[in-house]
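One protein chain omitted, others in place.
So that you can tell them apart, the chains are marked A, B and C in the order they are listed, and the count of residues begins at 1 in each.
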Amino acid sequence: MTPLSYGIMAEFRRAEDLVEAVRTARRAGYTKLDAFSPFPLTDLAHELGVRTTIIPWIAFLAALVGAGLQYGSQYWMNVVDYPLNVGGRPLNSWPAFIPSTLIVAILWAGAATLIGLLVILRLPRLHHPVFAVHDFRRASEDRFFLCILAEDPIFMMQEARAFLETLSPLAVREVPACD
Amino acid sequence: MSSEAIAITTPVAEVPLSRRFGRVWWFALVVSGALVLLLGYTLVSVTILGVGIWGVNIPFVWGFDLINYAWWIGIANGASLFAAILVLRRHDLRTAVNRFAEGVAFFAVICAGIFPIFHLGRPWLFYWTFPYPATYEVWPQFRSTLTWDFWAISTHAIVTSLLWYVGLIPDLATLRDRARRKSVQRIYGVFALGWRGSVRHWAYHQRAYRLVAILVLPLILIMQSTVAFEFAVTLVPDWHETRQPLHFVATGLAQGLSIVLLVAVLLRSGLRLGRYIDEEDIDLLGKLVLTSAIVSGYLFLDEVIAALLAERMAQEAMLNRMTGDYAGLYWTAIVYSVLIPQLLWFKAARNSTIAGVFVGLSIGVGIWFDRFSIIVGGLQTDHLPSISRTYQPTLAETGLFLGTIGLFAALLLLFVRFLPVVSMFETRHDEHLEKSS
Amino acid sequence: MRKGAHFDLEAMKARLANEDGPRLWRSLEELADLPEVRRYVEAEFPDIVQAATIDRRTLLRLMSASLALGGLAACDGGSAGKNAPLLSQSHTMPGHVPGVPLTVATSLPLNGFGRGVLVKVQEGRPIKIEGNPLHPASLGATDVFAQAEILSLYDPDRSDAPLQNGVERTWQELTGFIRPVRNELVVAEGKGLHILMPPTSSPTLLRLVAQARQLFPLARWHSFSPIDDDNRRAAGMTVFGHDVDLVYDLAQADTIVTLGGDLFAEEPGHLRYAADYQARRRMQDLALPRAFAVESRPSLFGARADDRIPLRPRDFAAFAQALAGALETGSVAPSDHPSLSRIADALRKAGPRALVVAGREQSAAVHALAYAINMRLGAFGSTIRAIEPVRPSEGDVGTLADLADAIAAGQVSHLVVLGGNPVYTAPADIDLAALIHRVPLSLHLGQHRDETASACHWHIPESHPLESWGDLRAFDGAVGLRQPVTLPLKPGLSAEEFLGLLAGQALDGRGLVQATWREAWGEGFEARWARSLEDGVMENSAALSLDVAMRDDWRPEPAAPVASGGIDVIFAPDPSVWDGTFANNGWLQELPKPLTKQAWGNAALIAPETAAIFGLSTGDTVDLSVEGRVLRVPVWIMPGHAPGTVTLTLGYGRQRAGRIGNDIGFDAYAIRPSQHSWIAVGKIRAAGERVALVSTQQHHSMQGRDIVRVVAPGQSPPPEKEHPSLYPDWPYEGHAWGMAIDLDACIGCNACVIACQAENNIAIVGPEEVAKGREMHWLRVDRYYGGDPASPDTYFQPVPCMHCEKAPCEVVCPVNATVHSSEGINDMVYNRCVGTRTCSNNCPYKVRRFNFLDYQGTDFTASSDLMNPQVTVRDRGVMEKCTYCIQRIGTARADARIEDRPLRDGEVVTACQQACPTKAIAFGDVNDRDSAVSRLKQDPRNYALLGALNTRPRTTYLARIEQPREDG
Partner (left out) sequence: MAQLFTPAAATLFRVAIVLACLGILSGAALAYVWARSGSTWNVGKPAPQPVPFRHDLHSGSLGIDCRYCHSTVEHGADAGMPSAQTCMTCHSQVWVGASVLEPIRSSFLLGQPIEWASVHRLPDYAYFNHAVHVTKGVACETCHGRVDRMPKTVKTQTMSMGWCLDCHRDPVPQLRPQDAVFTMGYEPHGKNLPDDLREFYREASRRLTSCNTCHR
């Protein structure tokens, strides 16, 4: 395997071709694959072994933290730090404290999820080897790409290229590694 | 192999990338820009001179400020709610409308947010509602609906803007990749954060997007109710009603839908996007608007019934709203937000652009009058007759209102100019699903 | 803060900013030479500057004083940024604690009568006026005029330099001009000299007049006041053959019948009468007194009377005669007024404990009949006593008409107008301005450069009653000394000083007054003087009763045939500006009139019936013509007003009142005839225009709600039912402040409103703002009508903050700007308020006031010198409201803590409570079961306003007592 290359990439016209290609590639024993499409292909992701269950967990935990923080601070400010008689209401008037607690829980959940998403996806990443590939820009429009990464244990440039050619792609191109 | 195969979403992408944008757009932008200047002027003057330049007095301490706030926030919440529901239902309509529905929501929140700050006697101290460790060691008062609202608005603004942006990322990538000029590529490139459409990314992106979209649902319900509580928790006879939140949520949804319909038909004809926002979409929207109008109608009725069952003061208050100095507002509200929308029973009306614009506007206007009627007409009847007065809005207030409309329009125009108005990847996705099925 | 001259001051301060120690003073010396400094000092100290060319030393002194003053001026109002300076005492004053106000007793004149007051003086500045408990005309209470006098003292429009034909002159020029003139007059024994002055009760003034008369035997003296008692006194002459004043004792009266007038607002003893009437009502062992008000225009007394009988002025003579007859013969003619027999019975039943009072606007005949009735009932000696006139007219004193004739006849070479503003207040048929122009030399002494000042050749600034020495007699003759409570804010002469100079005395007001009493007392003067100064009133100086007898040749003059046609026009003093004297007083202009709730103007009051006839509604204008003179006035529909009658209040439409009083309302003097100066007959014609009248209350019916409760004597309302609350009761250890307002005692006189405004630095907002509904009064008096609009029941309800224990306002404030104190007071923290106004939204009583604009910097803003330093001056954009006079509570608590003793009941007195003539307001600790307020709250009449809302107000009301009509 050559350190100078990130992997090799085949371009397809139809989503089905890509799905098919991924399947064969995996049958051929390739494990380090990456597929690119202009719209979500959820089941394909599933086949590539992507598990997104962490997302709801992030939301849930963040919500808990947010709620706890909000209610806690309300309690502390009104009961502990500066207890004031407001309209003869109890210091800890929990019913009145709940709305903002819920809202802030949602704030935390929402923000954490979306920001967490970017972190998980390691975005922003303005520079990436695949961008160097000719025609890759159509990955965001109407073309589908399969990339066998160089780091794949059984990756050999020629074999990989030959293998991809068998999948009757529009083109097969090498992806140079980052300089 | 670099043939420019025309993808289904190309026309959408071409809109923001097109070099020139037509006179109408420029004209609209200039007009709304002028209104934005007016907004700035009215805001500066009210900050320097005080809210006394408005028609407010005792007991009408709130006038246009809260009317318009409640109105804008209604649009924002209505639109978000609608968008959220579509995502939740995974309804096809979402591909067509979600993008600008969320946009509308976000812009409306910005407009709404102006009022609670600048209607203060001392606006420069608005941050006192935020609990920060001050050297005077006094905290905000969390029992106040205004404090709840402070959190609600900021949350709404933060979450919807984030959601909107995250939804935009893949489409920004498309624009990046289609842009011809390097500079344009770079700009969209930065905002696309280097999105490369990896299947793995798509999976996470969709999961997160859907989840937050659903979180917005309860947020909107709480928020719109909070706005209602600002009136319902007071002892003002006409406001002191448990039904108030329901009224605000439902009429708010009608508002949101109507504005979405309005924008939809405008975009459709204006940008020739008939293919993406198609007949059925508009038709369905029309039906939804009609339904929401009927629901509002029911709530207006319910309002009367509730008053009849309530104690005497509430009855007098309701009666005063229907027959008193401000009766005009009440009836205008009913005509515009309930009766006129009945046009949409006719398919022809549902499919005609003019009718769409007309009904969309009329509901917006109608609900505005409803807020006016509730806030001013409702406040007129109080426990002590000695303090009963009247309220007249002044030019300064009206200017402020027009200003926010200008701001809203300007933001919408810029959105149309620089961003894809329908979600391209969702459209592709649908296309794909249709083909494969 | 302060404008004008202080510009220079700022410059000077800037110059001195970075100098310190001796360099500061050296630079002061340098400054002394600068022209701007001279200008500044001249601006600040005109009187001294005029004294002579000032030497550098004086200049230096003045300048440092100004700097000091400037420093003080910086104290009030927000002194953000640079710290206000810390002033040392100018010299050690043992016992004086800086910041602790002094209280000085003095007297204030109204229409020549004295009302005893106590003036609170803060660091040499008078800031508040209270009633003098020792003074018979006050008993500790004040009326709106006394309260507002403090603002008049600081009136920037008060004249501060002599004028000659409108040109400012120095005092030297004045004296230089006057001295030779006086000498000539002395030689000529005062021939051609005419002196016009308002009637006065001041012994000193009268003494000086006598002296002047000796010096100028040929001079003529004229007396004129627009609010005269001529008819009353004429009646005295015809009935008793003796000129008398009458003093009533309402505490003794079981039945009171008034024929017009207003016992509670327009009589010289009105405060005392209100107090006595309420005292009588409070006597548990006696049945309630029965009050009948036969009147053409609704009055405060009428509002409290058990029985109001609207009657056209032209019918009064007949009515009085019939009443006299009924008492005489015991029979009532069927043609007589329906309620006549009822009144006659009540009077007969009360016998000597009855009282009949005729208002000053009634004809001499009516007064005479009233005297006769009292005489017949034996009321003299029990409920009424005659005394020597408190404002005697010694020697031959001409009227204004006489003066006019004299001028017309060219007999007047010198005219001196001593106080008053006759050019404005003169009846329409006497064009005094024109006449004065025909006098070779005319001279006016007055506080303002008013209409009269502009008509005369010379105008001399008159000092304010609070700046000068004098003495005044109360309605019952009791003498109160008048002493200056401040250094003169503007240079001026008092009438005493002027007459003194004229009579050749030294310029020494104090000396003049002392001379009077040294004469009167002989030895032991010093002690009595000191005592009288301290008390503000001289011991048993009240006039002795005369025993008067009817002249046996007196017969009631046969009732003149009642004129038919035309509309009766009544002229009356205005409840806010009296005869126009107070027109430039912002507090009074903005004060809603007790019955109409109109502010910033007057209107022609007419009955609903009359309005219907002419198709008028409030605000429509009519052309009112009296004896050929026409005046266009807006009408005000006044429930309970007599039909076919118009009431015009005097004192408005001023042209030269000052920046506040000019061009407000219409000038009723313009059509006031001198022959029928109180009641005239005129014609009315709708003019078709509309005028926007400013009023603070739009709805006048209680709409059947439980707002003002009414109970029959002895009976008590259904007990308050306990409203359960979701929230546990908040414990209040220590004090728990509360207030009880007795609606049976409230006469709606507004004294509390102005007292509150003066105490709490409440801003004047001006007519436009009031019209918008933005008046700032922390305490308002709501007025409701009940029953038949032709003769409705009138209810007054003072509404301050209720200090609810479950305060709805607090819960909705997002920033904790309004919260409860540990003693249950609903605190309003201005400096925390951001101005969401939501608290006001949630206040069912709507007692909160908001600074919609910067009300501290308007044309109406009062001088910062009379601000109460104990109360924060509110900025724009903050909410404010009644604080239960928290500053008074704080001061009292601090004193108690320092002396290590508990607060005593009655130690904290709120401003409204202190001003109230009928003691309708009680304040104190509700935790203390036997505090005055607790006792009232235990009264079965006690109830909470809007109690059903369960806000648990600390301010509660006592139901008003109304006795059923006795038909007989």
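Here is the rule we go by: a residue touches a chain if its C-beta (ideal position, glycine included) is under 8 Å from a C-beta of that chain, and two chains touch if they have at least 3 such contacts.
Predicted model only: the values in this text are computed from it and were never measured.
K.L.:
Can you list the shown chains that the absent chain is in touch with?
P.N.:
Those shown chains that the absent chain touches are A, B, C.
K.L.:
Out of C:92, C:284, C:540 or C:675, point to the residue that touches the absent chain in the complete complex.
P.N.:
C:92
K.L.:
May I ask which residue of C:211, C:486 or C:822 touches the chain that does not appear here?
P.N.:
Of all options in C:211, C:486 or C:822, contact with the hidden chain holds for C:822.
K.L.:
Looking at the whole complex, which of A:77, A:133 or A:147 touches the chain that is not displayed?
P.N.:
Once the missing chain is taken into account, the touching residue is A:133.
K.L.:
Which of C:396, C:547, C:733 or C:859 sits in contact with the chain that's absent?
P.N.:
Only one of C:396, C:547, C:733 or C:859 touches the chain omitted from view, namely C:733.
K.L.:
Go through subunit B and note every residue touching the omitted chain.
P.N.:
Missing-chain contacts on subunit B: residues 133-138, 176, 185-186, 189-190, 194.
K.L.:
Since one chain isn't shown, list which residues of subunit A touch it in the complete complex.
P.N.:
82, 124-127, 131-137, 178-179
K.L.:
Contact with the hidden chain only, please: which subunit C residues?
P.N.:
Contacting residues on subunit C, toward the hidden partner: 17-22, 24-25, 60-61, 64-65, 67-68, 71, 75-79, 83-92, 97-100, 733-734, 819, 821-823, 825, 827, 829-832, 870-873, 883, 886-887, 889-890, 894, 897-898, 900.
In the analysis below, only the chains that are shown with their structure count from here on.
K.L.:
Identify the chain pair with more contacting C-beta pairs: A-C or A-B.
P.N.:
Most contacts of the two pairs: A-B.
K.L.:
Distance between subunit B and subunit C based on Cα centroids, please, to the nearest Å.
P.N.:
Between these chains, centre-to-centre, one finds 57 Å.
K.L.:
Just give me the whole-number Å value for how far the CA centre of subunit A lies from that of subunit C.
P.N.:
Computed value for the inter-centroid distance: 81 Å.
K.L.:
Report the inter-centroid distance (CA atoms only) between subunit A and subunit B in whole Å.
P.N.:
30
K.L.:
For subunit B, what residues touch not just one other chain but two or more?
P.N.:
Touching at least two other chains: 138-141, 143, 147.
K.L.:
Return the residues of subunit C touching two or more other chains; collapse runs of consecutive numbers into ranges.
P.N.:
808, 810-811, 813, 816, 819
K.L.:
In the complex, go through subunit A and note every residue touching subunit C.
P.N.:
The touching residues are 84-90, 96.
K.L.:
For subunit B, which residues are in contact with subunit A within the complex?
P.N.:
1-2, 5, 7-10, 13, 131, 137-143, 147-148, 151-152, 154-155, 158-159, 162-163, 166, 169-170, 173-174, 176-178, 189-190, 193-208, 211-212, 215-216, 218-219, 222-223, 226, 229, 425-426, 428-429, 432, 436
K.L.:
For subunit C, which residues count as touching subunit B in their complex?
P.N.:
697-703, 705, 707, 769, 772-774, 780, 782-784, 797, 799, 808, 810-816, 819, 832-838, 840-846, 848-854, 875-879, 946, 949, 951
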